[in-house]
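Reviewing the structure listed below.
Every protein chain except one is present and positioned as in the full complex.
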Amino acid sequence: MRLPVARPDEVDIALLGIPFDGGTTNRTGARHGPREIRNQSSLVRPFHHTSLTSPYDLAGIADCGDAPVNPVDPADSIERITGFYHEVAAAGAIPLTAGGDHLITLPILRGLLRGAPRALIHFDAHSDTYDEFFGNRYNHGTPFRRAVEEGLLDPKRMVQIGLRGAISDAANFDFAKAEGIRMIFIEELMARGVADVMAEAREIAGAAETYVSFDIDIIDPAFAPGTGTPEIGGITTFQAQALVRGLAGVDIVGADVVEVSPPLDPSGITALTGATMMFELLCVMAQATARRGG
Amino acid sequence: MRLPVARPDEVDIALLGIPFDGGTTNRTGARHGPREIRNQSSLVRPFHHTSLTSPYDLAGIADCGDAPVNPVDPADSIERITGFYHEVAAAGAIPLTAGGDHLITLPILRGLLRGAPRALIHFDAHSDTYDEFFGNRYNHGTPFRRAVEEGLLDPKRMVQIGLRGAISDAANFDFAKAEGIRMIFIEELMARGVADVMAEAREIAGAAETYVSFDIDIIDPAFAPGTGTPEIGGITTFQAQALVRGLAGVDIVGADVVEVSPPLDPSGITALTGATMMFELLCVMAQATARRGG
Amino acid sequence: MRLPVARPDEVDIALLGIPFDGGTTNRTGARHGPREIRNQSSLVRPFHHTSLTSPYDLAGIADCGDAPVNPVDPADSIERITGFYHEVAAAGAIPLTAGGDHLITLPILRGLLRGAPRALIHFDAHSDTYDEFFGNRYNHGTPFRRAVEEGLLDPKRMVQIGLRGAISDAANFDFAKAEGIRMIFIEELMARGVADVMAEAREIAGAAETYVSFDIDIIDPAFAPGTGTPEIGGITTFQAQALVRGLAGVDIVGADVVEVSPPLDPSGITALTGATMMFELLCVMAQATARRGG
Amino acid sequence: MRLPVARPDEVDIALLGIPFDGGTTNRTGARHGPREIRNQSSLVRPFHHTSLTSPYDLAGIADCGDAPVNPVDPADSIERITGFYHEVAAAGAIPLTAGGDHLITLPILRGLLRGAPRALIHFDAHSDTYDEFFGNRYNHGTPFRRAVEEGLLDPKRMVQIGLRGAISDAANFDFAKAEGIRMIFIEELMARGVADVMAEAREIAGAAETYVSFDIDIIDPAFAPGTGTPEIGGITTFQAQALVRGLAGVDIVGADVVEVSPPLDPSGITALTGATMMFELLCVMAQATARRGG
Amino acid sequence: MRLPVARPDEVDIALLGIPFDGGTTNRTGARHGPREIRNQSSLVRPFHHTSLTSPYDLAGIADCGDAPVNPVDPADSIERITGFYHEVAAAGAIPLTAGGDHLITLPILRGLLRGAPRALIHFDAHSDTYDEFFGNRYNHGTPFRRAVEEGLLDPKRMVQIGLRGAISDAANFDFAKAEGIRMIFIEELMARGVADVMAEAREIAGAAETYVSFDIDIIDPAFAPGTGTPEIGGITTFQAQALVRGLAGVDIVGADVVEVSPPLDPSGITALTGATMMFELLCVMAQATARRGG
Partner (left out) sequence: MRLPVARPDEVDIALLGIPFDGGTTNRTGARHGPREIRNQSSLVRPFHHTSLTSPYDLAGIADCGDAPVNPVDPADSIERITGFYHEVAAAGAIPLTAGGDHLITLPILRGLLRGAPRALIHFDAHSDTYDEFFGNRYNHGTPFRRAVEEGLLDPKRMVQIGLRGAISDAANFDFAKAEGIRMIFIEELMARGVADVMAEAREIAGAAETYVSFDIDIIDPAFAPGTGTPEIGGITTFQAQALVRGLAGVDIVGADVVEVSPPLDPSGITALTGATMMFELLCVMAQATARRGG
């Protein structure tokens, strides 16, 4: 978005990248997401066409660069990312991150300053609450289970929106059900509509500090083909924008857009979609900052 | 779908491929459809996310390989395919086929065991009831006219859903109208909605043995660009899935997904869509088998 | 559309191309639009599937070739195009043009025979009423401001449909507001529906001679990725077709389809969409011609 | 090449297209070759950079359109093509053809005026002298065997240059060996060099009327990926141009460039290569025409 | 290559795949190499065009499937691969492997039966004898250093052919130089020619048991764009085939083709090249097996 570059202690909201896909079980490529999202963001201008306001007028915002990763050692990467986000949080900046695969949300949550378990509004085709894969407990299908187990998230204040796609075992959703995580499948979303579903989501999050995680694969692969685990039957980008605008009023303390995979995106529209969704998130985050007196 | 390989006499439902596009009048490539659908099907897992059941628990299902074809002789191919499906039917298996261009439905129908003319629920942008092309009566625009003429299908129990696109002659639909085939154009489908249209389709098929033919080009080319005769203004994959789920209760004796053309599908989403639609069909077919005591 | 080639004085409606993108501020390529639209139009047949009539039966129609352009001198190109369209208009033909970037609409309007300022129905993601870019007043973001200033269009009879996307300055829409141009943003279009919006558009145009400009980027980039300034959150091609059919009854004196950029369109669906929208426009233009006794 | 369009009786050399790939055993798409070669030929200008002469100054040359084909009936297509070339030959024009798959060379040879069996200089990765495939004797692997059997070609005056690639049976070359067809494999071509090999080729053809067939797959797939049966380890386009220039002095009575398959050619360089090789052939053919007093 | 599937104890030479790219420091995708190489190998036929013999007549050969890997845990993958190759070796089969990134060669070498350190003929743009990357000692830039350190390879009997490309540190080649590994840079290869260089390579390997590792990136990216670390200025596929044929007489006890990355290979020619190089290796390995009385 042609933003200035700055240190986290100079801003209210820090745009960050995590070029990591070591948690990907099938089709990799999300490590190149931050670069292409930055590239395509040159097409995104500062003023929102509905509000005619710019987030840059509401809050201090800059591109604070990429988190350190180790491309051949996922465990080491998780540690490095956690440390990096701890520094960002300590500097007082709220992170808006371009991934990377979905495993990155775990070290981001670990890096935030400790407090009460947080709420989560989670847009995704997949629940990502599996226990393990090949005996491995840290991959892009497990971050939210780990985060609940570690007390980083409050399952009663978690909502997952847009779930769909065949699953490997009928028991895959048992953890989420047992913990009381609210799962809204695509059929329910389409039947009720975006406004109604987001009203419920805001109610679930309530006044709690809330993290927002946006997996690009909630969007249909026609609109976002460049992703590792595409599921047909998804939402349009128009609906995606409406979902994010429905976050208005939520106390957002961090957000991410993950699973944009440029090698699978020949026409570049997935990265463009990722960049635009980053902008939509930035608008609601800047409003939240302004409300806090940021 | 990472399925075992088996002989037709070992299964209730046989997944088959027909790598044939000798009936294609313009852009070929559907001969590579079965291979790419198999490739992409590795992303499709066994349990349906709405029912949380697996078709593999309801019926014996396996990949029984490809029908023999002669890539440089359409007439010879039709004979070989007919013979192959006759064997499949004689072995007691219900075929679910990945095409291939739409001409393949004719030899499949010929190969099924003789009985009363069957019902047809046909999803497609095109009626495929032309009489001839360049003097040729056997191509991907004519299979359903031939099937009616040969007594394989009962036109009073035929419904075509999703028709659209400019046509070469105002008389193109005269045969279908004269025979009483019910044509539901895209405008009607969009206005009435999937549930209402499928209620009518189930009524048309009634209790008859029903064949289901799914041409990928009913779906909009944004979602399925890899096809020989794309027509803009189509349905989404979400609607396509709903259409197929609306087949619940129909006595399906065979089904196909045709016109997936990998050379025209650079991002692979058409083959993924084809594979997922195969899975949705498999779910309703397995239910039908279970009902029959299969 | 496999049309005959003719001179403008031999036809009622002249299909024309303008291979020009010298007004493009970012991603070029629209200069190759006319060629690819012609290529893909070989898939478009003559009879509309809803009316079962052919525009070629209602009016004299032919491909009258490309306007002259100078690929390395935008100002010279504008003059050449103006002259060319003046000849077309003098010959009595109504032009339907395949662009080219959106700047081409200005010399087309200049070339039409002088009369009262005309009405405009404008489908686009962008208002294209900027004043300047880099100090330059003639580029693809400014044609409609220039046309109003030059008295070619009556701002009170102008409607812009489908606007969206972040903008560079909150004042970008001030000109349009001040002049009374009716702007219908995507959110309003989606909420009210196509039929309602087009009823208003027809009312705005009234009985005035009306020019129709269709920028392909009103359509979502999932359906039309091959364009210079894509904006996510757009309409489907089904909606686009409905919008154009909603022009029935309008006194159309010229139309264009612009901003199709083949180098950004690997699967060719944007050019196919452009060709099909040309056909839809041709149908309503031929009806208008028939009404006039053409 | 931005050529005028004319009838065969108006020209010395007729450029023709055959949009046919019904003889293709594996990956189709060559039916779109003529269109894309024409498209890319807009980049080819009239004067050869080494001779600084233009073939259009030496002979009457025009684009005479496409031969009729039946896309769903190979046998019918062969008859139609034969008839078309018979008319071209009767009109006194020498054909230079853009294919299409390699089977088209058979009906072209049948269509030429009868006389003594002709010589053949054949550039190709494959010998195309198989007997049958799936029991079928007319496909893109058999044209030269059929042509020898039918007395259209004199095997003693045939040379095949650039052969390579694993074969399905050790006996595949037995026919060519038995008939005395000279086969120059890629290893010999690379070791001896183009000049030496072409000297031999000219000697084999001698003063006989000679047909030249250029299969694009003699060129390495790095330079020409868009072809149905690519074989790695081929020649460069620089070598290909030198091969064709080595035809100077041969009495060429017809030529073709075959197996350009646009759907497999995402960057368009294969069609560009095809168009440029057409131009190189045109230069030597125009020289031959000028020598004859054409 | 349309091969039968078998267990390692049923064959002399086992074709295997390792779908692993967890050792890749930059652009991933090689995990999909085995699948696409198998896909493209359907174009490769059994008889070599120069020898007119088939490797399948010289040795028992079959596809023995893929090694187990853990896509999100490189260290675990290395252990699993080592165990798998130990079983293959114990069953008496010689492995020919399709990678995967270059780290896979280390567990393959570990899995082979222990004996004297082996010779290595290594075709590659990169030496892959780095010590570490980001503190990590096991990635696709280090396998040959580890293999020397572990006594799996005899550095005096190692030759690396085709090296090129800018390096991160002038000391990168110090290990190879100190150990006496013979490095033949691209400039030397081009100046001396393939035959001369391979004569030296055979001399270096001598009568020792020799492993052959072929990194696809020795080939120029024009011929093989689908690879993670492309370096321009490479060899042609014709030269690559000649290099492998120059292995005739070497006592090969295992070989691999690595770093084919399908997501970076839109036209598929890299996978085709990989499949063809597998076939060329198979031919020389079958000869070696036949010499041993296999």
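As written, the chains take the letters A, B, C, D and E, and residue 1 is the first residue of each chain.
In this section, contacts are C-beta pairs under 8 Å (C-beta built on N, C-alpha and C of every residue); 3 or more make two chains touch, one makes a residue touch a chain.
Note that the structure is predicted; figures quoted are calculated from it, not measured.
Chemist: Using the touch definition given at the top, which of the shown chains does the missing chain touch?
Modeler: A, C, D, E
Chemist: One chain is left out of this view; which of D:91, D:183 or D:269 touches it in the full complex?
Modeler: Of all options in D:91, D:183 or D:269, contact with the hidden chain holds for D:269.
Chemist: Check the options E:75, E:91, E:204 or E:222 and report the residue that touches the missing chain.
Modeler: With E:75, E:91, E:204 or E:222 as choices, the missing chain is touched by E:222.
Chemist: Of E:6, E:91, E:190 or E:290, which sits in contact with the chain we cannot see?
Modeler: Among E:6, E:91, E:190 or E:290, only E:190 touches the chain that is not shown.
Chemist: Considering the entire assembly, which residues of chain C contact the chain that has been omitted?
Modeler: So the residues of chain C touching the unseen chain are 21-29, 31-32, 70-74, 76, 133-136, 138-140, 263-264, 266.
Chemist: May I ask you to list the residues on chain E that touch the chain which is not drawn?
Modeler: The list for chain E reads 26, 163-170, 172-173, 185-187, 190, 220-223, 225-226, 229-234, 264-266.
Chemist: Name, in rising order, the residues on chain D that touch the hidden chain in the full complex.
Modeler: 43-50, 52-54, 220, 222-223, 236-238, 240-241, 266-269, 272-273, 276, 279
As a working rule, only the chains that are shown with their structure count from here on.
Chemist: Could you give the fewest steps needed to travel from chain A to chain E through chains in contact?
Modeler: 1
Chemist: Between chain B and chain E, how many degrees of rotation does a Cα superposition need? Round to steps of 5.
Modeler: 180
Chemist: On a C-alpha centroid basis, what's the spacing between chain D and chain E, in Å?
Modeler: Comparing mean C-alpha positions, chain E is 38 Å from chain D.
Chemist: So the centre of each chain is just the mean of its C-alpha atoms; given that, what is the distance between chain C and chain E in Å?
Modeler: Inter-chain centre distance comes to 56 Å.
Chemist: Pull out every residue in chain C that's touching 2 or more other chains.
Modeler: Residues 220, 222-223, 266 of chain C each touch two or more of the other chains.
Chemist: Which word fits how the chains touch one another: line, ring, star, complete or other?
Modeler: other
Chemist: Got a list of which chains touch which?
Modeler: Pairs flagged as touching, ordered by label: A-B, A-C, A-E, B-C, B-D, B-E, C-D, D-E.
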